[in-house]
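First, the structure itself, so that you have it in front of you.
Every protein chain but one is kept in place in this view of the complex.
This part shows subunit A:
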Amino acid sequence: MIELDCRGEKCPLPVIHLAKKIKDLEIGETVRVLADDPAAANDIPAWCRMKDQEYLGSPGPNAFDVRRVS
C-alpha cells in the first residue's frame, strides 16, 4: 500500500498532500495517510466526501486509509 507521511504537519497540509497524491493512484488503489494533527481525523473523511473518494477508516492511531474511486 502507498503511504503518505504527513506527521508533524498542521491542517490543512495533510489534506493538501492527500489531494496531490491521489492523482498518482490508479482507480481502486489505496493510500494510507499518516497524520497527527488533531483535525486530520475529521478533515480526511470530510475531504473524501467532498471529492467523491472512499474513506476506508482508521486502522490505527494517526493513520487513515483512502481509496481512489473517481
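We adopt the following convention: contacts are C-beta pairs under 8 Å (C-beta built on N, C-alpha and C of every residue); 3 or more make two chains touch, one makes a residue touch a chain; residues count from 1.
By definition in this document, contacts and distances are computed from a predicted model.
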### Task
Refer to UniProt and select, among "Spermidine/putrescine transport system permease protein PotC", "Septum site-determining protein MinD", "Cysteine desulfurase" or "3-oxoacid CoA-transferase subunit B", the name of the complex member that is left out.
"Cysteine desulfurase"
### Query
In the complete assembly, which of A:Gly8, A:Pro38 or A:Pro59 touches the absent chain?
A:Pro38
### Task
Provide the residue numbers of subunit A that touch the chain removed from this figure.
10-13, 15-16, 19-20, 37-39, 42-43, 45-47, 50-51
